[in-house]
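All protein chains but one are shown at their positions in the complex.
By letter and in written order, the chains are A, B and C; residue numbering begins at 1 in each of them.
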Amino acid sequence: MVEATGLFSKLWLVPALPLAGALFNCLLGRQVSNFVVSIVACGSIGLAAALSLLLFNSFLKLPVEQRHIELCMYNWIPSGDFSAPIDLLLDPLSMVMITMVSGVSFLIHVYSVGYMSRDESFARYFFYLNLFVFFMLLLVLAGNFLVLYIGWEGVGTCSYLLISFLYHKQSAARAGLKAFVVTRFGDFFFVLGIMLVFVQFKSIYFGEVFPRAHEVLTPVMATWVALLIFGGAVGKSAQVPLHTWLPDAMEAPTPVSALIHAATMVTAGVYLVARCYPIFQLSPTAMSTVAVIGLLTAVISATIALVNNDIKRILAYSTVSQLGHMFIGLGVGAPAAAIFHLLTHAFAKALLFLGAGAVIHALHEEMDIRRMGALKGHIPATFWTFLVGALAMAGIPGLAGFFSKDAILEASFTNGGVLLWLIMVVTAGFTAFYCFRLFFNAFLGEKRWDPHVEEVHHPAPVMTIPLMLLAVLAAVGGYMGVPHALGGADRISSFLAPVFPPAHHTDGVSSSRLLGIVLMAVSSLSALGGISLAYFFYVMPGNREIPERLRQTFSGVYDALSNGWYFDKVYQVVFVDRFMGAANFFWQAVDTSVLDMTVRGLAGLILGGGEIVPRLQTGLVRWYALFMVAGAVVIMGYLYIF
Amino acid sequence: MEITFPAVNIDSTVPQLIVALFAILALLVEVFSRSSRMVFATCLVGLHIALLRSLMQWGRGIPYESSLLAVDGYTTFFNVLFILIAMITLAISLSYVENTRVDGGKYYPLVLFATLGMMLLVSSMDLLMMFLSLELLSISMYMLVGSQRDKWVSTEAAIKYILTGAFASGFLLFGIALVYGATGTISFSKMESILGGLTGGVPPMLQIGIALMMVGLGFKIAMVPFHMWAPDVYEGAPTPITGLLSTGSKIAVVALILRLFSNPFIQVSSQWVGILWVLAVLSMTLGNVAALLQKNVKRMLAYSSIAHVGYLLVAFITLSTRGMEAILLYSAFYAVMGLAAFGCIASLTRAGGSTTAGEGERLKAEDYTSLGYTQPVQAAILSICLLSLAGIPLTAGFIGKLYLFGAAVNAGFVGLAVIAVLNSAVSLYYYLGLMLRMYALPGRFAPAEEPVGSLFGKLVLLVLGVTIIALGIYPTPLIGAVKGAVTALSAL
Amino acid sequence: MLAADQYLMVGVVLFGIGVIGFLTRRNVVVLLMCIELMINGAGLAFVSFCRQTGSLEGQVFVLFAMVIASVEIAVGLSIVLLVFRNRATLDVDEMEVLKW
Partner (left out) sequence: MSRGVLQYAPTCPERKAKEMDIAHWPVLSILILLPAIGAGLIFLIPWTEEFFPRVLALLVAGVNLLLSLALFRAFNPASGGMQFAERRDWIPDLGAGYSLGVDGISLFMVLITTFMVFLALLSSWGEVERRPGLFSGFILLMEAGLLGIFLSLDLLLFYVFWEIMLVPMYFLIGLWGLENRRYATIKLIIYTMGGSLLMLVAILSLYFLHHAQTGTYTFDIVQLYETSVPAYALLPMGFAFFVAFAVKSPLVPFHTWLPDAHAEAPISGAVDITGLLIKTGAYAFLRFFLPLFPDFSASYAPLVVVLALLANLYGALIATVQNDIKRLIAYSSVSHVGLIILGIFVLNLQGIEGAILMMVSIALSSGALFIIVGMLHKRSRTKDISQMGGVWRDMPLMGGFFMFFTLASVGIPGLCNFVGEFLIFLGAFRVNVIYGVAASFVVVLTAAYLLWMFWRVMFGPAPERARTWYDLSFMETVTLTLPAILVVLIGVYPKILLDRIEPSASALLVRAEKKLALNQNGSGLAQKEMLKKQTVIVMSQSPERSEGEAKQ
């Protein structure tokens, strides 16, 4: 481990700048004009992005063995043998992450300036957004588990705040609550994981835990630790069975969905697992669990996306399924590929969301793809950029998504087996289909707009320019990891290699070039198939009723899909209702009845005595005398007996 | 056979004599100058002289053996206490007597006679002396209770008191007779030696005798089940006299019981400790429970004083030095609290003695609503008394209870102590309840009301209130005195 | 002649009559008389004990007891007068304003 020197000692500025921006907008945002607010917000993030690029630059200059820089700010929680300092860790993984996070969030900030321009709580929005970026950067820069947890909870909180940003909408409030509580459920396991790590290692530093993992942990313990941490990841990255919050989270303003629920926060789970990879490695059980969960998620959400009609929800489900792909990548031992996919997906999906935002914006908050169409002519910039994004997402050769996805596919073929690979190929086809179903419905075909839309809003340049930049990234982003199969150097995985112990994982070095190429061809074909099917259904005239007929014939399946496989309903019945029932029971029956009644009863008894006892006091002298005599007799009797 | 008249050391009994003298003097003053203020002055002067005289004996009790009177530290302690009680009673009576048209000329001397009775009772060393002084005390109390001649409740209280009282003293007398018969003597000291030498079982005659004496004495201290008279008489009697009843006469009898039961009868304590245990519990519980919902404040305090007798008994049955100290301490405290409390009620009386609210005496609890804002002084003092009676810390009552329960715990009567503390928890309800009522925030249109009570009376009350707090914070001096008195008692 | 304890018996009986009378009769004056009976019963007991123990204290006691009794009766009667003036009744059961 290397002490931070030179430029690296300024590392803390990367998260600090967004924080500063956030504080400014929090304290003064209501006083200053929107312009100042946006300058401060975007400026702070921009500086952070620039700084991280500089860091990247000088980081690449370092020799590989020195690419592990820690910067300890101060000791946060010292208690006996436990101590959790605030320390930042810069290694290839976090380097890549901060660059991506700061860059993407800068673009989205700029976009938001245009998108939110008419919102009255402009400052509040940018306060939340900057705060989110701060926590996200802290998360990826964390040097120990607890700091990571700060960022982890922080981004969750900001996501909650931003989802329920439109506070007057009950649905938004509900979605925010749901998002927070569901992810908190995952965090519960994460906390346990952290404590278990401490109990095992007597330390929570990444620098001390991971190197010693293989000697400290017994296989069983390793499984426990890994699974607990993975629990956190499942919650945050919306994996089955905790995926239900993400689609609802689309209540948030679209840029927020782009930033938090596509590019950055939801990928934190992937980052976490990648970060803890040395522990996961020790437990095949954990690895296969990760893979299986990922696969389930990928398939389920992809299928749901096939039939959904809400433009943002389609993208949300697609996000979930892509995250599933990343977890598969991790599960089959290709963490670098997973991170690679994380990056490309971030670009592409951010692009798609922003494009969707532009569409929604254009059609006056219209979200249903059935009431769109023929936008090509109206908002060309959006059209072209969206096309790039869709292609990249579908994994058309040459674009970013292609390389990363195929890296994972290849790894899963070699380590996971043919069946896994097949399912993923089919899923890739689904992906291509729903992406272009969305695309065609929105931009091509005839107008199906809502009558009240007489003319479309044209996005301001602050909105289109980020789109274009992202489009470029989505297009060329893949070339950081051209596989060896295609004669590339796969720089990304070699760059990340020091983070992931060179155990038995085989991304990059595939068994043979031929096999690699074959696999790519097949997956590309399935993608093209999906696209052409979508084209056949939604663009070629006269075929629009085919999907209708399909829907009638397979109505059962359709309902299942359109209801998201009934997850929400089941949860409502099984958990929420039960919980409320129990709570009511304990309150009514136990607290106010049993416990309270005992007290009331006691008081009543005593006060009742207060009513009765004085009644002996009849006011009659002879009665009193009688009492005295009785008393005398009793006493004499007592003395006589004892 | 010849009668030997015991030599009486005049010097040692001067305080008592002074009190007697001035009582008579006061009567004469009343005859010649018809002003009750003169009588009042005479009595007060007399009491002051007596106080000085007995303070001169303070500490050094004259150690001398008489079959009639013992004059020792114990007596002196109580003499001082009783004289103080008498003074306070007079002080709080002054405005009350004038407001309620009581015949002060008879009233003040009677208070002195009662005091004399108490003093003699404490120092009496044989059953005869005891009986006589007890009767002196009781009879003057009978008359005092009835002294508010134009109020029926006062008269009814008097008749009830005298009927039940005389009935009780009948029991007492017969008990004395039986004890005398069983032991053949009426002198405590002889009796002690005889009972000490008692071989074999206790003769039934003695048992019955003790039982009957317990009836008689229990009546005077209003111990359950001989308490029935107390609430009625307390309610009917003129308020300062209620104070005297609940403090002076009760404490005097308690002091006597201490002397009698912890010296001669200690020999047969196995006989009566058990029953006293039961009676203590009964007194505490019944007193507190009955006080809970009382609408009449005087009556409420009457029940609470029954409960306090229970507390005293708790310490008494430990029969330990610690217990004795606790009892003396607590009776001193209780004297201050009780007098102050009834003093406040008395000083809230308006001229023209009808008993409806606002006009005349404040008796019903409703009359006390928001009193803290209309009559701040009395309300404040009364609250201090209530807190002290409830045994809230930093008041005398807490220290007293601490000693009482401490004695019980020390002697192993933990169960009894637990019952006692639970009782005082219950008692909080009515003490604090009254207090809460007194400070209930007045409504927007609370009727204005000018303060009542003479300045002199308020000053006295103020002194009492301060004393309660002072003793609660720094009781050490009093504790020293108490220890001296108890050593004197056990030295016999 | 009679043995001492027979006097005692008479005393006890007197006392008992007094008690029962007090409990059963309603006229205030009669109640006072009953008390007188009780006290005299006690006195008789005293005297008889003197005979047994041969000491004189008992006798002295009796004399004092008589005096006390008469004083009590005197005070009692004065209060009874007061009652009668107020309420024109001697029935003890009608004196129950103070209760509970």
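In this section, contacts are C-beta pairs under 8 Å (C-beta built on N, C-alpha and C of every residue); 3 or more make two chains touch, one makes a residue touch a chain.
Predicted model, so just to flag it, every value in this text is computed and none were measured.
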{"item": "Among shown chains, those touching the left-out chain", "value": "A, B"}
{"item": "Hidden-chain contact residue, picked from the options B:Y108, B:Y330 or B:F405", "value": "B:F405"}
{"item": "Options A:G6, A:G80 or A:G377, residue touching the unrepresented chain", "value": "A:G80"}
{"item": "Residue, one of A:L7, A:A20, A:L177 or A:A560, that touches the chain absent here", "value": "A:L177"}
{"item": "Interface with the unshown chain - residue positions in chain A", "value": "74-82, 121, 124, 146, 149-150, 153-154, 157, 160-161, 164, 167-170, 172-174, 176-177, 180-181, 184-185, 187-188, 191-192, 195-196, 198-202, 216, 579-580, 582-584, 586-587, 591, 595-596, 599, 602-603"}
{"item": "Footprint left on chain B by the chain that the document does not show", "value": "376, 380, 387, 392-394, 398-399, 402, 405-406, 409-410, 414, 417-418, 421-422, 424-425, 428-429, 432, 436, 439-441, 474-476, 479-480, 483"}
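Basically, only the chains that are shown with their structure count from here on.
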{"item": "Chain pair, A-B or B-C, that carries the greater number of C-beta contacts", "value": "B-C"}
{"item": "Farthest chain relative to chain B (centres taken as mean CA coordinates)", "value": "A"}
{"item": "Centre-of-Cα separation between chain C and chain A, whole angstrom", "value": "99"}
{"item": "Between chain B and chain A, distance of the C-alpha-averaged centres to the nearest whole Å", "value": "80"}
{"item": "Centroid spacing, where centroids are CA-atom means, of chain B and chain C in whole angstrom", "value": "26"}
{"item": "Shared-contact residues (touching 2 or more other chains) in chain B", "value": "159-160, 163, 167, 171, 231-232"}
{"item": "Chain A residues counted as touching two or more neighbouring chains", "value": "614, 617, 619, 621, 625"}
{"item": "Parts of chain B lying in touch with chain A, wherever the complex brings them together", "value": "159-160, 163-164, 167-168, 171, 204, 207-208, 210-212, 214-215, 218-219, 225-226, 228-229, 231-232, 270-272, 274-275, 286, 289-294, 303, 426, 429"}
{"item": "Partner chain C, residues of chain A touching it in the complex", "value": "614-615, 617-622, 625-626, 629"}
{"item": "Touching residues (chain side chain A, partner chain B) in the complex", "value": "606-607, 609-611, 613-614, 616-617, 619, 621, 623-625, 627-628, 630-632, 634-636, 638-640, 642"}
